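Only a single protein chain was left out; the remaining protein chains are all shown in position.
Moving on to subunit A:
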Amino acid sequence: MTVPLLRAEALSLYYGGVCALRRIDVEIMPGELVGVIGPNGAGKSTLLDAITGFAPLTDGSLTFEGRDLRRHGPTQRARMGVARTWQTLQLFEDLTVAENVRTAVGRHSVSPLVRLGIDRLAERMPGELSHGQRVLVGVARALAGSPKLLLMDEPAAGLDGHERALLGEILRDVVASGTSVVLVDHDMPLVLGICDRVCVLDFGEVITDGPPHAVRHDPAVIAAYLGADEGEDSESPDGSGIGKEAVR
């Protein structure tokens, strides 16, 4: 039996009295592509923040290659091999694309720009690029430190169909090279199409965890999305969009 790369047990995170994550158990195996879906406000981004050290856990244990992650700050976690991308990309706008990638500590022998096919953009400024190109720069920067685990926060948002397909290929390629990937996204066809396993969050809890075909037909998943669609949950103002995608 393989040892998990990342093991989270009973993760809980409260902001004041509000519960963002409730006793979450997740395991990520080496070379695995895990999708995380759920309505807005389900705790997907908070989970990424908790794993990368940007949100303080209230309780639970979090180990990476058997080492306790909670003892380390965001910088140390990145250096241990936990990389992430941001929903808002957070590119360094004053630096060229090549410089953005160079900020990463512990560089790869093959340039991630070449690997993603955007090496011709190396000397451009991020502000001059299209959204799709900017997303790829964010991915390249995250890959530059040769991470063992890459956490991606809604990379497909705002991409067109062609770009989504390209992103899917890139992620499969990343996983094939041995890096595990956690993909948080609302794009159901993408997530269900490329992931080995899909984990569904709702109200800070894991409601389903399994292979895509099982998740697709899980009544709890459909209920969670339709529940958000009915507008009872005031935290998800645009949850309806996801619901539509889920039933499409």
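The definition used in the following text is that a residue touches a chain if its C-beta (ideal position, glycine included) is under 8 Å from a C-beta of that chain, and two chains touch if they have at least 3 such contacts; residues count from 1.
We take it that contacts and distances are computed from a predicted model.
*Asks:* The chain that is not shown, which UniProt protein name from "Redoxin domain-containing protein", "Branched-chain amino acid transport system permease protein", "Molybdopterin synthase catalytic subunit" or "Lipoprotein" does it carry?
*Replies:* Options "Redoxin domain-containing protein", "Branched-chain amino acid transport system permease protein", "Molybdopterin synthase catalytic subunit" or "Lipoprotein" narrow down to "Branched-chain amino acid transport system permease protein" for the missing chain.
*Asks:* Could you tell which one of A:68, A:93 or A:173 touches the chain left off the display?
*Replies:* Once the missing chain is taken into account, the touching residue is A:93.
*Asks:* Just one of A:22, A:44, A:84 or A:186 touches the chain that is missing; which is it?
*Replies:* Answer from the full complex: A:84 touches the omitted chain.
*Asks:* What does the interface between subunit A and the hidden chain look like in terms of residue numbers?
*Replies:* 52-54, 73-75, 78-79, 83-84, 86, 90-96, 99-100, 102-106, 141-142, 144-145
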